[in-house]
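Yeah, one chain of the complex is gone here, protein chain that is, but the others are all in their spots.
Residue numbering begins at 1 within each chain, and the chains themselves are lettered A and B in the order written.
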Amino acid sequence: MIPLKYNVRNLRVRWKTTLMTILGTALLVASSCILFGLVEGLEYSLKVSGDPLDLIVLRKGSSNETTGGFETSKADQLLTLPGIQRDPSGAPLAAKELLNIANGERANGTRNNLIIRGVQPASRDLRPDFKIVAGRDFVEGRGECIVSKIVSRRYKGGQIGGLLYFGDKEQYRVVGIFTAGGSAAESEVWADLRDVEKNTGRDGSVSCVQIRAASLPDYEKLQKTINDDTQFKLEAKSEKAYFEDQSRMGLFLKAAGTLIAVLLTFGAMFAAANTMFAAVSSRTREIGTLRALGFPQSDILISFLGESFLLCALGGALGLLATLPLNLLTIETFNFGSFASISISFRFGWTVAAVAMIMTVAMGLFGGMFPALRAVRLEVIAALREL
Amino acid sequence: MKYFTYIFRNARRNPIRTFLTIASTGICLFLMMILLAFFDMREDATKANRVFNRIITMNATGFAGMVPIGRVPEVSRMEGVLAASPYGWFGGKYHDETMPFAQFSVDADSVFKILNEFRVPDSQLADFKANKDGAAIGRRLASDRGLKIGDPLPLKGDLYPVDMDLTVRAIYDGPSNRNLRMCLFHYEYLDEALKKVTMSSAYGGSLATDSARTSGNAGMIFIKCKNADVMPSLSKKIDDLYRNSEFPTRTQTEEAFGKMFSDMLGDLQNAIYGIGAAVVVSLLFVAGNAMAIAMRERTSEVAILKAIGFSKGRVLFLVLTEAILVAGLGGALGSLGCKALCDVVDVAKYSAGFLPVFYVPWRIALLGLVVSLFVGFASGVVPALLAANSSVINGLRKVV
Partner (left out) sequence: MEAKGYSFMRQTSSIVLRSVYKEYRRDEFVIPVLADLDLEVAEGEYLALMGPSGSGKTTLLNLVAGLDRSTKGEVTVHGQVLGHLSEAEVTRWRANNVGFIFQTYNLIPVLTAFENVELPLLLTSLSRRKRREHVMTALRIVGLEKREHHYPRQLSGGQEQRVAIARAIVTDPYLLVADEPTGDLDRTTAGEILDLLELLNREFQKTIVMVTHDPLAAARASRVLHLDKGRLVDEVIQETRVSIAS
């Protein structure tokens, strides 16, 4: 086999070309990885949002919390059902929640819909790892709210002490910033259920009821009871399944990411091929010499393919590395599924690594294949005569 | 141009490299077109519709808020208003498909006076107006779903606790950059169904908060004005009129309304623009690299040119022109090709209802072309300068 150092040193000797190719491919790989990092972040937040023992109860036929409202009286009945887990103080781990979608103004003057979630005390325990990280929790009935970090940063009046103003009747004083284990709740504004009822004039209705069952058999029993009740006209969905269904935004990001990745891979492939063709043509005589010395065609093929791989792997690795600082990146955008703001945190995980890897392999293989084949097909005698 | 032959031959001397450079530039710009068009298209479409002089009134707190139906006649009586119609988002399911296409409850009599770029055969329009359960759907929606006049179009309520069993009565057509995938149906049909739901406040989700409570919610009001001049004053007049009511409004032009949707994407828009910028920078490296390789292979030739009396400036010009030619060709293929493709193929059809219409606006396509010319220029500068300043003696030595 032709030693790898032959390729490494050639890349080093042509360092300007190598560097340009690496930087070019790195940027392209990083671009695709950013979107897939967001996909991964979104999927993660949906995954941690659903506890296996949690049920979410919506009006039958509605597909989303924001679209599924029903009467408080039914909701109150739900809270008394047997089989609901209880906290140490004996209160049921279940909460009525009321969502309102209000058009908020960002600090930069643009607008987006925000989900205002009116919650009950148990709502906090129903979210993974709910924590107040700054300020304090809101006090019921005082028109206060807590927000996630990104909402606090992006929206006018979202800072602690600020006023989130949606209209004369709907405004909330921000008193704290919360996290919820990276779950979907981190896209929302949380306020007291009764405050939201009052402000939106919707007392007597809830958007959903969240329930944690005491055990798996209880979970199944609860779900059956609620779904089979003809009076209720409600549907208890597994929270896990519910959040999996909420991935419309994820589909969009995935489609965009895939499109970008595929097109950019082709772009990078051609760039790599350009570099490798130049490498082959400037080393024609060397190739002839190696062949004369007795290196078989397969060795030449492997050597040049290897060089192409090496080149692309360096680009891919650099591109991947470039996304590392993005681990702190959270973007705030519009979710077509809920018609409201959603925060997505970049998450570096297997998908991102796999995308970078697949891109690199595709670039290295297809970018290197034709130049390498050209190297293989060179006539030894003609190649030796080349200047 | 007397040097053109020489430049062109040079670009063709290594056809594979030139092809690869053109291809990578083309592909990257193709992608850029799609990314940019995604955001710009809506604005462009509404901007193009400026001539239609339309404004939209919604509840000041957002789409979820109430706009009482009684305001539609109030507004339509205002000075400068040609027609006004309720415009309520229904968001129903079609065969269990969530949000398959846009559905609006409208005033059948006035809606096509407002959306007057759409053409509907007279008999169909009359049919649509005459039948309360009638629906007017776009040509593309009809062809996507294989719907004909007279076909049932059942929509299951998602936001609303009522189902709409519609029948296709009219199929509208219009310019290809407009949404030809909408379903418009009678406001009264929805409102009556809502009144029948023996239910108070509770039914209906947040997006339909108030409508469900009282029915009588127009959702939004789509207003056609006499001319562009009255639009600002009219918007102000409407908002002022309702400022101190229970439901204050926000009225804006159709253009601003479209922009509001793009703006909602917020950071995602920036992320996509960032990616677009990264692609351009990457192209600089790729094209610059190709040009540098080309020049390295031609060292001796440049030396000969200079030996026979070509000035530095002329050499610079030759190399730069070649770089711009190659990148520009890629850019033209990528950006204009993308535009042509989207014009010929109805890309939106494959977005599963996500995009009602997709096309590349001219300004985006031209921007792509300009970007590629810039890439050509920037990628050619360094190799061109090196070639222009190369030593004749060293270059010639390589020849022999």
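Just so we're on the same page, a residue touches a chain if its C-beta (ideal position, glycine included) is under 8 Å from a C-beta of that chain, and two chains touch if they have at least 3 such contacts.
All values derive from a computational prediction rather than experimental measurement.
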{"item": "Which displayed chains the unshown chain touches", "value": "A"}
{"item": "Selected residue (touches chain absent from view) among A:Ala256, A:Leu290 or A:Ala313", "value": "A:Leu290"}
{"item": "Sole residue of A:Ile2, A:Ala214 or A:Ala317 that reaches the chain not shown, by the stated touch rule", "value": "A:Ile2"}
{"item": "Residue numbers in subunit A that touch the chain omitted from display", "value": "1-3, 5-6, 9-10, 12-13, 285-286, 288-297, 380-381, 384"}
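Going forward, only the chains that are shown with their structure count from here on.
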{"item": "Mean-CA-position distance for subunit B and subunit A (Å)", "value": "24"}
{"item": "Subunit A - residues contacting subunit B, complex", "value": "16-17, 20-21, 23-25, 27-28, 30-31, 34-35, 38, 59, 61-72, 99-103, 106, 110-113, 154, 166-168, 170, 200-205, 207, 248, 252, 255-256, 259-260, 263-264, 266-271, 273-275, 277-278, 281-282, 331-334, 336-337, 339, 341"}
{"item": "In the complex with subunit A, residue positions of subunit B that touch it", "value": "16-17, 20-21, 23-24, 27-28, 30-31, 34-35, 60-65, 91, 93, 98-99, 156-159, 161, 200-210, 212-213, 248, 260-261, 263-272, 274-275, 278-279, 281-283, 285-286, 288-290, 292-293, 297, 351, 354"}
